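All protein chains of the complex are present and in place, except for one that has been dropped.
Presenting chain A:
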Amino acid sequence: MSELNFELPSRVIPGQLLCPLYVPTEPKVTKYIAGPGTKVVHYDLNNIDVITSTRIGNVQVVEKDLPNNEENEKTTNNDMMLIEISVINKTTSNDSGISNTLSKSNRDKLLPKEGDIVLCRVVRISLQRANVEIIGFQNEPIPIDGGVGTNGHGVIGVNGGSGGATFSMSQSSSDLGETFRGIIRSQDVRATERDRVKMIECFKPGDIVKAQILSLGDGVNYYLTTARNDLGVIFAKSNNGAGNLMYAMDWQTMVSPVTGVIEKRKCAKPF
């Protein structure tokens, strides 16, 4: 096979072809993996799989280690070089992201995903679980229209937008908010004595909770956990929201500095 000579483009737009999956280079064959901002697309005309860019940004290549558990494959691993190719948003690549959170092009994150730390508001509790709505990501701005209801402002289609088809009034908490919903199950509140958790001693409706996403969950809810020292209630008001903001005394009590009332919560370690 003749050697294929090509250069990777530096700045790309969506739909721009980056490279084929395999490139016969010397001395090893290069295999490219589609990273963030890229996707493998099949081109019918040439019957070839290529990696194409899916966003505007700069191309970044990182050499990856070959996985060791591929002994059953016929190809000897020494003949191949793995390179992950990804497209990084120009504005997000520098790490000063928080200072200019308002600039639109700076947003990379649109959806919560597994492992993310999120801020959420408790909307309902029961013996088994606390229902929350996700209101923000850690160190990441949410999209401008992230939640039409309690989060911000915006328009919904006449038929209720994409949520309209299956939207039922009984599921709405207070408004037509389009925030993402989550559930903290009682087993996921803390790491120890998981079976003896009393939800009412951990959360109250209206509390702002820092939690981590366990899984994408079912159709409606993400599954969240607070079973870590730095996760739990951050802001809470005493007397079911009628009183003042409280401070955390230890990991399971909060105190109001004005009235001195003490309430039970599963607090996040603040520092």
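The criterion applied here is as follows: a contact is a pair of C-beta atoms (placed from the backbone, for glycine too) under 8 Å apart; a residue touches a chain by one contact, two chains touch by 3 or more; residues count from 1.
Here is the rule we use: contacts and distances are computed from a predicted model.
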Choices "Geranylgeranyl transferase type-2 subunit beta", "Exoribonuclease phosphorolytic domain-containing protein", "Queuine tRNA-ribosyltransferase accessory subunit 2" or "Small ribosomal subunit protein mS33" - which one is the UniProt name of the chain not shown: "Exoribonuclease phosphorolytic domain-containing protein"
Contact with the hidden chain (one of A:K31, A:R121, A:R181 or A:R265): A:R181
Which of A:V41, A:V61 or A:L82 contacts the chain that the document leaves out: A:V41
Options A:T54, A:Q212, A:T225 or A:S238, residue touching the unrepresented chain: A:T54
Residues belonging to chain A that touch the chain removed from view: 11, 13-15, 37, 39, 41, 43-45, 52, 54-56, 89, 104-105, 107-108, 110-111, 143-148, 152-158, 161-163, 165-168, 171, 175-176, 178-181, 216-220
